[in-house]
Each structure stands twice: as structure tokens, then as C-alpha cells.
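One structure, pasted below without further comment.
Only one protein chain is missing; all other protein chains are in place.
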Amino acid sequence: MIRFALLHSFAVAAILVAAPARAQGVLTVAMTAGAIPVTGGNPDQGFEGFRFVALNLYDALINWDLGSADKPSVIKPGLATRWEVDAEDKTRWLFTLREGVKFHDGCPFDADAVVWNFGRYDEKAPQWNPQQFALSRAYLPNYAKIEKVDDKTVAITTKIPSSLFPYEMSYILMTSKCRAEALKYDWAALAGQPSGTGPYRFDRMVPNERLELIPNKEYWDTKRIPKQDRLVLLPMPEASTRTAALLSGQVNFVEAPTPDAVPRLKSSGMKVITNTYPHNWAYQLNFKNGAFKDVRVRRAANYALNRADIVELLGGIALEGPANYPPGAPLYGKPASYKFDLVKAKALLKEANCVPCKITLAISTSGSGQMQPLPMNELIKSQLEAAGFQVTLQVMDWNALLALTRAGVDTAPNVDGINVSRALLDPINGMTRFMQKAQWAPQGGNWGHYGSDEAEAMVKAAFNEFDPAKRDALLVALHEKMVDEAVMLWGVHDINPRAISPKVQGFVQAQSWFQDLTPITVAK
Amino acid sequence: MSQALHLPAMAAPRPAPTPGYWSMVGRRLRRDPVTVIFCLLMLAIVLSAVCAPLISPFDPYKESVILRLKPFGFRGHWLGTDELGRDILARILYGGQTTLLMGICPVIAACLVGGSLGVLAGYAGGWVGTLIMRTMDVFYAFPSVLLAVAISGAMGGGMLNGMLALALVFVPAMCRVAETATTQVRNLDYVEAARATGAGHLMIVRHHLLGNVMAPVLVYASSLVSVSILLGSGLSFLGLGVRPPIPEWGLMLSTLRQSLYVQPWVCAVPGFAIFITSICFNLVSDGLRSAMDVRLK
Partner (left out) sequence: MARTILLRLLYALPIGLGVSLVCFMLVYIAPGDPLQTVLPPDANAEMIEIVKRAYGFDKPLPVQFVNWIWRAAHGDFGLSIATRRAVSLEVFGALANTLQLAVFAVPLSFLVGAGLGTAAACTPPGPVGRAMDRLVTGTAVMGVSVPNYWLGLVMVIVFAVELAWLPASGMGNNGSDNFSAFRADDLRYLVLPVFTLAMVPVGIIARTTRAAVLEVRGQDFVTTLRAKGLSEWQVVRHVLKNAAPGMLAVMGLQFGYLMGGSILVEPVFAWPGSGTLLGRAIVNRDVPVLQGAILVLALVFVTTNLVVDLLQAAIDPRVRRG
């Protein structure tokens, strides 16, 4: 906790010093991605693609506020200045669009542009593009249709009333219609000449190797015009390669250095910064077959984890995560606490008459947000076994685990838990997709088919409550319910370590998967 | 690996061994000091892998959060510890089992399959022989590493798939060696004579061919073991072979690589084990080849 507080004060100090007027320096980032994320719209490579490429080149109607290190990141107006649900029809949302915005190629941003962008989900429209469809449709589970009201207003209809719908809009990026038409819908060509409205413009790309972006001096949010001369993004999936690149000066900003390399980096004068963000390294559980059907077994597993040891394994670069959200998150509330308690865990297993309690966990060898999956799973296995579980780890590669996740519990009845780290940015991604029956995989993110009438009612009530404060109160109750039911086996929260060269100044690490690189300057 | 599979041309078929041939081979081997030394070293490596449960100082799976990435000699961990705090010496010993298995099983499998196909092609000749050999040519068109990586990558990795991929890579070369040897022996006088006296095909193959084909196949197979070890651990190094947490040298190298900047020399240990083992098998194979070469008197 002390380390955490110190990091916070560092981040605050960073805000205070970050005010140089002149653009300077080249920021070179080593990403963890294996390739350059897709540039022509919604990105691949998970949220890292959003973080470094998509959210720099593009805006959504609603953006994330990434300006603060000590407040949870929330959504804020992006290309829409305001939005509200129709008072008569709770499935109809009106978005008022920002005026005077132009795409990088000069194409005007207006209601037609927005409607055209949503045409990308219509298989018959010329702008339909299988890659963009695949990469963005899943972010819009509740979208039904869109219509232009006037030049500055669009109306979007949802399938069911949902007060959380604005969050879905924060993942859909607006691309230039003029550019797509000029290139005759040649999507491969578009990747080399993307046009958005974001704070950076595309400059050059060496496929698979580097992407270079330059500031968009006409960006509509003048406070966020990038302060560095150039942003260079390099994919470096190997942690040791990233470490070497930072030490040799080839890059000055690296994502996710391994905990073991941190002392070496610090002794070479590098700064290692961390911050909490809505991420949980956890297991989704099987509610249809096997031991975890019994809530006592689920609780026992949660009590059996000595999360302090896991944090230690990670060199202190993690937070214990006995609940879905970290303390301090807006929807945290007062959930039950699964502090390490071996006696209680054993007692619960005995009560559930599951001794030894045989479980199989599917895990991956690597993957986005998976931290150090092998060592962590090995440690957790030994901790669970100390409490009376008998654990089999089914190791597979990341894509195989994702396929298993998508297919849902029915295709893998003998797997009792899957270790897939999830982004919990918003309440849909953070909770409801894991608790609704409508989200039972393969229809959605509820892999293990959790479902209870109370949870259904609570989710429905939250969806239908359009007053933000009241809605959040309902969601807090939902979080408490989720933790009480032990819907997952929770491990730790990543705190997103990044190592930067001392020359990199002005970076404020937001409490988010996304980050704002625009205030950064790089000393010569 | 560029060293793979460059040898078939050298394993030239030899004339029929005479009685006393094998004792001559044995005599020659004993007189070759380099081969003897490395043969002993090889035996020591194999033995220590087989006896790993008896001699290993630690449990190769036992992790320790506080003992992670320690240097050589730290608290009885002679070769240090890995990123999970497991003893490296123990993992090298147990890993030897896996690595040697990856080195030997595919070669044996390829010997059986490739050898039989080669004998069939050489003995039957005609369109059967052509069909077999031309099919083999197609696989021969791939560099061995590429083929191994492609096959095991396509099949989704794992130890069994890795071994299967290696076996498939070795089959064509093995087939060529056996075919060449068979063709040469088939036309020798005494085989002709046997055929003339009405001996059945099976009889001829069993009595006259197999003994003669065995020698070149054996020599070639012995040279393949080190290639198989190198390729097998290479597959694991790329994440296409043995799955964690099973100890295997190539895989150890790959996971330790992430800690290059913490304990650089500890990271190099498993590769050294591969290197030494591969040298042993190569030198023993070289010794065997020259001992079995009847041209050298």
C-alpha cells in the first residue's frame, strides 16, 4: 500500500511539472503486441490496440477521461457533446454531435458520417468490411438501428432499454467516409492511409514493425494536441526484448516490464510507474457441472488463495484482488471479504462434502492481460491444494483458450474454471456480462452460465434506472451480490507497470486500460 | 537449424558384411579414444536422466516465491533457480528424460516407417518404387526446420505432436538411405541366386536384405539423434513442443529467456546441456560410422 501511495504522489507531481509549451522530442513506445494493431478503424490486439493506435487516430462519440491519475476514469463527451434517452421511448437515444470537427483528410464530421459508420454493420452496404465487423460488432450487443434526426443529431435505437448503452458507444470509432470512398473501399490500402478525427495523424508504417504518428495540430480538443513531435510505436512481444530496448535507448517507454527486470531497470535510472485500473486476473467458473456449482466450494476456493504471496511472486507489482473491483472503484461498495483463511476454506469444503475437491482449470501460456500466467497458476494450484482441492491445470495457447471461452461451458463440461483476465472498464464488461442469462456463451461473455433470478432482477433494475446516481447505487448492490455469490475465483489486480526513460516527462497514468500520451514531452 | 539432415549422401551403402563384421566394428570402436570418451559421457547423460528421481537434489516442480532466479550455488542450488524458484539442476536432470525422448523416439519411428518404405521401394522397384520415392522428394523439398515447425505448428504443438512432426521430417531421408542400400544389394549375385532358386519375397527380404540394409540405416539413424534433439528442443523453444510445467531443456531456455537481464548466465544453462548432449551423440555417431566403414581397413 505504501508503494501504491508513493506512486500516486509521483503521478501528481508529474501533473504539476507537465506544462511545456513547445512540442518536443520523439516518444518511442515498445508495445506488448505481436504486431502493429489494425489502423483502419477498430483495432485488433485487444485494448492495447485501442490504447496506442485507435484512440490516438480516432474518436468515438463518447470518449474516456484519461486526464487524472487519482480518480477512476469515466466517460466524457467525445464526438458527441451530449446524449440523452428519449423520455417517451427508453430504447431511443439522442446524440448531439460536436460541430466544426473535420477528419484528417478534411472530410466533415456530421450526422451523415455517423450513420455511414454504423453502415459498417450492414452486410449489404459497400462499407461493410469483414475485419471491421469482426473487430467491433461484439462491442455493440444492444445496438439495433440508427437514424439521422438532423445534421447535428442522430438517434440510436437499442434492443432493450439500457441505461448503460452510452458505454457501448465508447468503443466504436468514427472513420472518414470520404477516404473510404476515395480508395474505393480497398481496406488494405486504407490501413496505410487511415483518416480519423483523433489527436494524432498517421505518418508512416512499416507493417509488423513500426507505426509513426504525428500530432494533429487541428485537433478539436486543443488541450490534447500532442506535445511531442512524433509518436513511434513498436511491437515487442518479448519482455526481455522490451527491457533491452529501453536500456539501450532504442525506445523510451515500455509496456509491462517483467517484475524481475524492475530492479535492473531502476538501477539504470529508468522510472517504473504503476497505477490501479479496472482489471482482474481471475477465473470464470463452471455453474453447470462440477464442484463449483456449490457456492460453498466457490467461497472455499476464494478463501484458499493467499493473494499476498501472489503479489510477492509478481515482485509487488499487483494488488490483492479478493473482489471483482479493486477498493476505490466507484462500484466497489462493501462486498464480502475473501481474506486468506485456510481454516474456513477447509471447513467450507468439508461442509460441501467435497474432499478432495477435484477441479480442472484451463489456463494459457501467455495472452493479453494474463500477466505471468504459468507461475501464477502453479502457485495458485499449490495454494488450492493446501486447502483440500485437487487441481489439474489444462495448459493451452492463448487463442485456444479464447476459443474455449467463446464456445462456452457446453463444449467443455469437464473444465471447472477458465483463467481469462477481463477488462472491467464499464459495468457491462465488468459485471452484467458475467451474470445475465442472456449473456450465456456462446451468446455472450457468461462462460459458465451463471444465472439467478435475483441477479436477473438486479441487472434489469439497473438497466431501467436512467438516473446515474440511483443506477450506480443499484450497480454497487450488484457488485456486492456478485462477490457474495463468488461468481468468480478472483486473484489479483494488475497495476499496469510501465517503465520510462527519465527523459520522458509529463505522463499521467490514468486508472484505465487506455492512456493519454498527448501531454508527454521527451527531453533531447 | 542449418545442420539438420545434411548427411544422407555420406551414409553410403556398404557391401555385404561378412561374418565377424560386428566384432570388428566393436574392436575398432574400442580403439578410438575420442569415441570411447564421448560414449561414456553420453552414457552418463542418459543414466543421469533415467536416474533423475534417485539423484536429483530437489523436486523439479517445487516452486518457491522467495527463491526465484537465484545465482549459481545459492543455498545448495548448484545451478541456481528459475523464474518460479525451481531448482535448475533438478529440472536439467528430469528435463533430460524429455529431451532424450524427443531425440530418440522420432528417430526410431522414422527408422521403422522410412526404413520399411525404403526397402519396399528398393525391392519392388517399378511404379511402386517411383511413387514412394517421388512422394518423398516432395517432403525433401522443405528445409527440415521449416517442415518440423510447420507440421507441429499446424497440429497445435504439444510433446506428442512435436515428436510426430520430427518423425515425419526424418522419414524421407531415412527412406532414401534404405532405398539406395536395398537397390544395391538387390542386384548382387547371391540375391539373384536366391531368387532363382525360388525363395519367396519375404524370405529374401528377411534373410538377405535386412541385414545389409541395417548397417547404413543404423549409422544414419545414430547421426539423426542429435539433429532430433536440437530440433525437438528448438520446437519447445518456440512454444511448439513440450508444454509447461514439464521440464524440457528447450522449453527451459525459452522461459528463462525472459529473465535475461536478471540472471544472464543461469539462463544459458539448459542450452549448454543441449549442446553437450548433442556433441556426444554426434561424435559417437561419427565413431560408429568410421568403425562400420569396411573401406577403411
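Letters A and B mark the chains in the order given here, with residues in each chain numbered from 1 onward.
In the analysis below, a contact is a pair of C-beta atoms (placed from the backbone, for glycine too) under 8 Å apart; a residue touches a chain by one contact, two chains touch by 3 or more.
Quick caveat: nothing in here was measured; it's all calculated off a predicted structure.
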Residue, one of B:Tyr94, B:Phe170, B:Tyr220 or B:Phe237, that touches the chain absent here: B:Phe237
Contacting the left-out chain in the complete assembly, out of B:Ser56, B:Ser116 or B:Thr135: B:Thr135
Residues of chain A (touch criterion as defined above) contacting the omitted chain: 34-36, 38, 40, 44, 123, 130-131, 133-135, 137-139, 141, 187-188, 191, 206-210, 234, 236, 238, 241, 244-245, 248, 250, 397-400, 402-403, 405-406, 420, 433, 442-445
Residue numbers in chain B that touch the chain omitted from display: 1-4, 6, 134-135, 137-139, 141-146, 149-151, 153-156, 226, 230, 233-234, 237-240, 250, 253, 257, 260-261, 264-265, 267-268, 270-272, 274-275, 278-279, 282-283, 286
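Just so it is clear, only the chains that are shown with their structure count from here on.
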Distance from the mean Cα position of chain B to that of chain A, given in whole angstrom: 47
Touch list for chain B against partner chain A, complex: 63, 65-66, 68-69, 83-84, 156-157, 239, 243-245, 255, 257-262
Parts of chain A lying in touch with chain B, wherever the complex brings them together: 238-240, 243-244, 247, 258, 260-261, 263-264, 309, 312-313, 365, 374-375, 378-379, 382, 393, 395, 397, 400
